[in-house]
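Incomplete set of chains, arranged as in the complex.
For reference, chains read A, B and C in written order, and residue numbers begin at 1 within each chain.
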């Protein structure tokens, strides 16, 4: 079984992005704990133009069974599994190419939204049982994270791959939170890289199991 | 011009719902400040079955130009204008009839989502200029608030009315926050009823202006 | 009976300070609702050097029965009644004179702390019963708010007046929160000026009652 796992490079003034670090760690340590899974990892640019091109190219080349996108959501204290991606680009800050689309559709001919197709509830349940704070999220925002999720689900709908696709948001790393201490709003929550790594492994493993057995009740 | 404004009755153990109070206040004081607007106000039951029936009945009967739904979002400190409604019912707690749908579609034949059609950005801008904390929200949740928004937009798409529809979430009232003081998580944020009333008037006025002039750039 | 009520001018880049506005409103509308109370209101500079001088001068001149200091605590969602003032100046930002003491004592010969002598618990109870979110706070910080509280209690201990002294922190006003909407940390909580006015009247009234009857159980 083949999975594509993407993270993002840093943006918005940060020097680190936990999603990049998780993806790089995966490419180093491999996935011996997930036998039967061939995993491909890529760090995407925080650029609407380039991220879309790179992701489409990868999906066409790899035709993965599973796609999980990872991204940073500064301020959350837990891992989220996204429920839906919406057909809009609305950037509060410019992307790393200086582009800042406002209320533009991702695909003028696409539907308003796609529901993600990972076993969301099962993943969140396993994460919590494993001692990892996690929740379903009903919005992936309107920046790059929502964008790549929409694109991957558009691919699923149109071409049949990835067969299951979705997105997980990660908190800041402790070393990022530590440097924000002087800010007006205080120190934001964080999560260790080890816990994030465990979370993504659990998400991949839970998704793999779906393919073997009877399908879980799918979201509408 | 005709507007339908709905609030919700209390739920989840609360004795008050600010959206109900705003709607009742509107029906008492009238809308002399919004000349040319005929406003109809209704308090909806917090019941998937009955709220849908009541709202569909009202939309058919009134054929309003504008629909604004109001609801409570305990924990927010500002008014939100919702961007999108998604085709799912997923209740964390039972509704007031004891129903608790999990991951069910609102309409099995409907699209995954509808974008709301109020002038969202313009409303938020006016609210802030008027000293009212406000923001666009990208999720109306998966309970009754999202449900009635989806239904109203489904009506717009199918029957052409309401011509503009959307939803605003309101914080707790101060008197509600005051009674939650002993809870583990501390005292949640709140907003005065007067400020909420001003916010809804501004939302109605801003939406009315749209019908006269050239359309604002619509969301995708 | 004589009361001194102080607020602070704006600081740290803000154009407003709710404590100043409450104090000015008191001086305009008077205190006919608090018969028997002669109330003096002053807006203090946000300057360690000048605030101390002004407050000491006022206490010597007025010899008030009651002193209540008011100040802003950006980020809280409720009114606090402070329990204690500590003998330290430790400023995260410069005061309005550009002074920024770090870990200095307010009074090298003074005790480490004074407990405030307003009927704190009774005030919080009345505030909540009146629908106003409120709580005891165990720290007035280490900036101007703690400073004037310490000074007033030092006066009480040394000279016998004010007979009861303490401090209340106020949230941001809605119009302040509205302008912070674009910040990284989102929109902070706020409270209406009317609610703040009611809160301070209740605090004054509750404190006045103490002088008539048997003393409430005092803090240690």
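We adopt the following convention: a residue touches a chain if its C-beta (ideal position, glycine included) is under 8 Å from a C-beta of that chain, and two chains touch if they have at least 3 such contacts.
If you're wondering where the values come from, they're calculated on a predicted model, not measured in any experiment.
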Open item on the list: Counting all identical protein chains, and not just the 3 shown, how many does the complete complex contain?
Closed with: 4
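One rule holds in what follows: only the chains that are shown with their structure count from here on.
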Open item on the list: For the identical-sequence pair chain A and chain B, what's the CA-based rotation angle in degrees, nearest 5?
Closed with: 180
TODO: Would you mind pulling out the distance in Å between where the CA atoms of chain A average out and where those of chain C do?
DONE: 47
TODO: Please work out the Cα centroid separation of chain A and chain B, and write it as a whole number of Å.
DONE: 30
Open item on the list: Just the number, please: Cα centre separation of chain B and chain C in whole Å.
Closed with: 38
Task: Interface hub residues of chain C, defined as touching at least two other chains - done: 186, 188
TODO: Mind listing the chain B positions that touch chain A in their complex?
DONE: 83-84, 86-88, 103-106, 108, 111-115, 121, 137-139, 141-142, 217, 219-220
Open item on the list: Touching residues of chain B toward chain C in the complex: what are they?
Closed with: 77-78, 127-128, 130-135, 173-175, 177-179, 181, 186-192, 194-195
